[in-house]
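First the structure, in the form of structure tokens, and then the observations on it.
Just one protein chain is left out here, and the rest sit where they should.
Let's look at chain A:
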Amino acid sequence: MELVTPGIGLIFWQTLTFIVVLFLLSKFAWKPIMGALREREVSIESALAAAEKAKLEMQGLKAENEKLLAEARMERDRILKEASDAANMLVETAKQKANEEGGRMIAQARESIENEKRAAITEVKNMAAALSVDIAERILRKELSNPQAQHELAKDYINEVTLN
């Protein structure tokens, strides 16, 4: 019975001491300890979160860089294609223009040749006519130096006129 009979003295001292201990340890030990633990946990957690965020950001940046790079590549391809198209078109137009110009020049040349030819022919004709007249004059002058011949010619003409 002795063992299971609580003594008033020990109950008193235990209650008093325990409450004082509880109060003092709460104020001076548990509060700073729990606070420090929480603070450290929060800081570790936030550091981990920040690292995770940085990782995600890095990934985002990388993806963006790749996107930019791809865009730049596409832009380059587009510009190159446009440039080559433009060059081709330029060459094409130049060729066409040259062809046209050539054709026009040929046509002009042909026309001018034709004109020259016609002029030359006319001149030749005129010269031939003048020569013929000259020759005819000289022949006539020689032929008609004797009256006989003059006579015969007149006769011929008359004959001809009669025939006409």
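Going forward, contacts are C-beta pairs under 8 Å (C-beta built on N, C-alpha and C of every residue); 3 or more make two chains touch, one makes a residue touch a chain; residues count from 1.
Going forward, contacts and distances are computed from a predicted model.
Visitor: Can you tell which of "ATP synthase subunit a", "Phosphate transport system permease protein PstA", "ABC transporter ATP-binding protein" or "Lipoate-protein ligase A" UniProt lists for the chain that's not drawn?
Guide: "ATP synthase subunit a"
Visitor: Hey, which of A:Ile11, A:Leu56 or A:Ala120 is the one touching the hidden chain?
Guide: Only one listed residue reaches the unshown chain, and that is A:Ile11.
Visitor: With the missing chain put back, which residues of chain A would touch it? List them for me.
Guide: 2-15, 17-18, 20-22, 24-26, 28-37, 39-40, 43
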